[in-house]
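With one protein chain removed, the remaining protein chains of the complex are shown where they sit.
== chain A ==
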Amino acid sequence: MEYEKLPMEVPNEVPETGFVDPLGANSAGVLGGRGGGGGGGGLISNLGPSRTVQRLRKGLASDSYAQAVAAEWDSYKSSVMQRFASTGTITVTTGLDILSKEPRGHKKSVTAVHLEQLEDTEKEAREGSKIISQQEYITRLRELNDEIAHAWLNNERVSALRLTIKVAKLLMDTSVPQFYPTLFVLVTDVMDTVGNLVWDRIKRKSEVDDCDNLVALLPAEFTADDVRPEAKETCSNWFYKIGCIRELLPRIYLEIAILRCIYFLEKDPPVASIRRLNLMLRGIADPLASAYAHLYLARRGQVLFPSDSGDSDAPNSYGTFAGFSQMPVPSAISQNRDYLINGLNDYLFLFRRVLQGEFDKKISASGIDRRLYVTLVEPVFEWIMKCILKGANQEEMAFIVHAFGEPEPLTPRRRSGNGGQDNQEPVSVLVHYMLKQLPSAYIASEALNILKLVKSSKDISLSQHLNYKLLGEKLCECSPPRENQLTILNEVWKVVMTYASLPEYITVADVFVDYILQYCTEVELAVLLKDILKHLRKSDASDVVLMSLESIIFKLVTHYTDITKVLNLVHVVDVLDVFYGEVRLSVFKRILASVTRGNQKISDPVTRHIIFEQGRVLHDSLDSLSSEDDRRQITRLVARFVQLVDLGSDLEQHLAFLVDCRAAFGNMDLLRETVVHVSNRLSISALQMAGGSTDKETVEFVKACVTFNGITIPSITSIIPRIHLFLETAESAFMNGLLSHTEDLIKTALKCLQDASVGDGLKPKEFEESVCSFLLKLISFLTLVPGHGELGPFYILRGILTLLDTRTRLVTGRGRLRVLCGVVCMLAAVREGKSFHITLNEQVDNNDVLYFEDSSYEEELAEITAIVVDMLVTCLDQDYDKAQTGYQYLDACNALVTAFRVDGDLQILCTGLLQKASALMIDTDAYLQATAWYVQRRGIT
């Protein structure tokens, strides 16, 4: 007799004419595709959906909704993997050795086999079980994955199935709980792939006949009526095959994996099947395995319901399962939530037992504690809650909150027996993820109810303070009804203030500061701050606490734009005192930054004092090891603060403050500059207040200012700001009529230059430029400054010229020329005799007035002019740069022509200059042409 295929087996109808099953080929690409590197961390990602898998998912059979759901999971999955990534070893019992190829004893009685397995776990201690690393485990899984692909490709679908079952069996082993989430992800990847392969295959079967001829493509939204009977036959065969798996857990996983295929057989969503699977999960006693099985059902179940299956009219009776004690779910709840709610509720029954410590012996045997064990289940709660609440309407949300919040009517029917669960408070981890998923608008409107819920959930699965924190965050997003706002705060605080753990307390307080700022008044804020302070005094603040405190302060500072307001709040200053170490610095920086941002004058003495102290702390924190950035940032902040301080008319006090600043912030150049600027500002405002003429008191004050500057400036390291500040101070002294001071200051500045070494930290070019501009500025100032009684009217100018002569390298080339041209112009201006500056102070006369009609003055002026012109000409000859020389000639020519009436020698000089310039330059040069034209206009040919 010929070999006949049993109908049970999946017939391989693929004709053997070299035809390669496109799905099979694809799957080989998928599963066989080992990533290139294959080392280290790449292993996990290799097992994950490769690009080929993605393509497969998008392939001919899977519709877009399934893809969307899969994509959502993909992103969540990697977060789970990261969360529970660990590198340890796993003890693999020989009974579960996944690589043993021979099918295990079918002939033995099942009980015997089962007991053998039990025995194995006992044996393991004695006979030395295999200990492999997680990496190896993952590698093994990948090998298995390959084997499945290979089998599928070779049309050995039954052996592919057998291998898949083996992989699913791995999930029965919960002996290394920390690895379980990772294992789950890896195994379900395989399950998903197999599920998709089956789906694709049946779909293909429905579209082509035995001889590979296309019959008809299935429409995108097909129903069971469109499917060919051959495909239906194959499909139900798969369900039968899987239904015959002995072990409960693999059977459930595989059925879930292929559950989507039920659409080939039935029109309506498989409500009854899902419900049955849900109930079957009750048979899994291991809390971890059960939790993740629920997760898988929730995940794959999503695909089964159209996203908006709000009120489908599928039968609501569940056949023989109608008698099961389950939560009475109102008909308003859509079916895709119904099973999740029931499943979760069932699971909670088991989970509560974990919380009560019934599994402690087992948990500690695996080397972790209950708290850690519970966190392993968290992703399950998170995902299921997400599924339950996705797109839920008001009514559904109300039910869900009620269902999990007040569990009395919902627990499964209790019968007599041990292990009674009298503790029926809501499980806090569940409450947490429920809060997380509920829209904040809903939470706000139901705040009081939810508050009750949070209050009553205080088991170890999740610390209660996290729930309060989350609640606070949600309430900040959306405002609760006005009349409840204060009640909520009071209710929360009643519980929170009893917390013994400071970090927990402060975390909640942090969030609720936000809440108070948004919805309450300063009174509540003061109360809260006082309470915080009380807690802080009770125990030492750790770093975590300080971080939260910092965030509180930051919120206050951001909320009130005016820093004075914040600092004047009761208790804020006391809270600030709590800080120490790095956090203190960062808080102070934040406060100073907010001052800078606020850009408002600081006149409040308390605020000024506090911030000053904070600045000092920051300043003192800087040392040789601090980074340049840090130093610069702090200096800027402090300097800006000093600028913003305003003491109104109390100038003396202000100067005293500046003295304090100088003393306190000794390490900051920028700050000294700021202080000098401010002090100059003070002396000018003194003059203004005195109304333009200085009385004795003002003079004294200004003298003080100038002296202050005179002491301060020399301590500034870099020379350029130093000389500029000298000049600035000289100007302010001059305006206040302090001539001798002015002269001294200018002399000091020049002396500085005299002693300065070229460069001074700057590039030579820049340095020269700065010096040059300083000199020009000084020269222009000299038009106002009167001469000295004994040393003559131009002794400062002479000093400058001497400086230029002695320190030839200080200013060279065109810069030198510019300075000399400036001098020429200045002399011309002085000769002009008109005081073109309007001075504030009428008590100061300039040279013009001092030496009016004095012939020796005229002579001296002529003499010095001659010297300068001479220098100018000498200077011109010194330069060798051709391109520059032309311009220099023109510069000089322009200056001379502008300053003097040109005749005689000068005319020859000028024309000579112009000719030399035109010889060196192109005729079309604009400067040349303009100069030539100008010279012509002045009547020189």
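Everything that follows uses one rule, which is that contacts are C-beta pairs under 8 Å (C-beta built on N, C-alpha and C of every residue); 3 or more make two chains touch, one makes a residue touch a chain; residues count from 1.
Just so we're on the same page, contacts and distances are computed from a predicted model.
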Legend entry - Protein name as given in UniProt for the chain not displayed, "Mitotic spindle checkpoint protein MAD2", "Actin-related protein", "Methionine aminopeptidase" or "Vacuolar protein sorting-associated protein 26C": "Vacuolar protein sorting-associated protein 26C"
Legend entry - Contacting the left-out chain in the complete assembly, out of A:E247, A:D604 or A:D744: A:E247
Legend entry - Contact residue for the chain not shown (choose from A:M280, A:I368, A:L486 or A:L739): A:M280
Inset, instruction - Quickly run down the residues of chain A that touch the omitted chain. - result: 1-2, 4, 6-8, 11, 16-18, 109-112, 114-115, 118-119, 122-123, 172, 229-230, 233, 239-240, 243-244, 246-249, 251, 276, 279-280, 282-286, 289, 319-321, 323-325, 346, 349-350, 353, 412-419
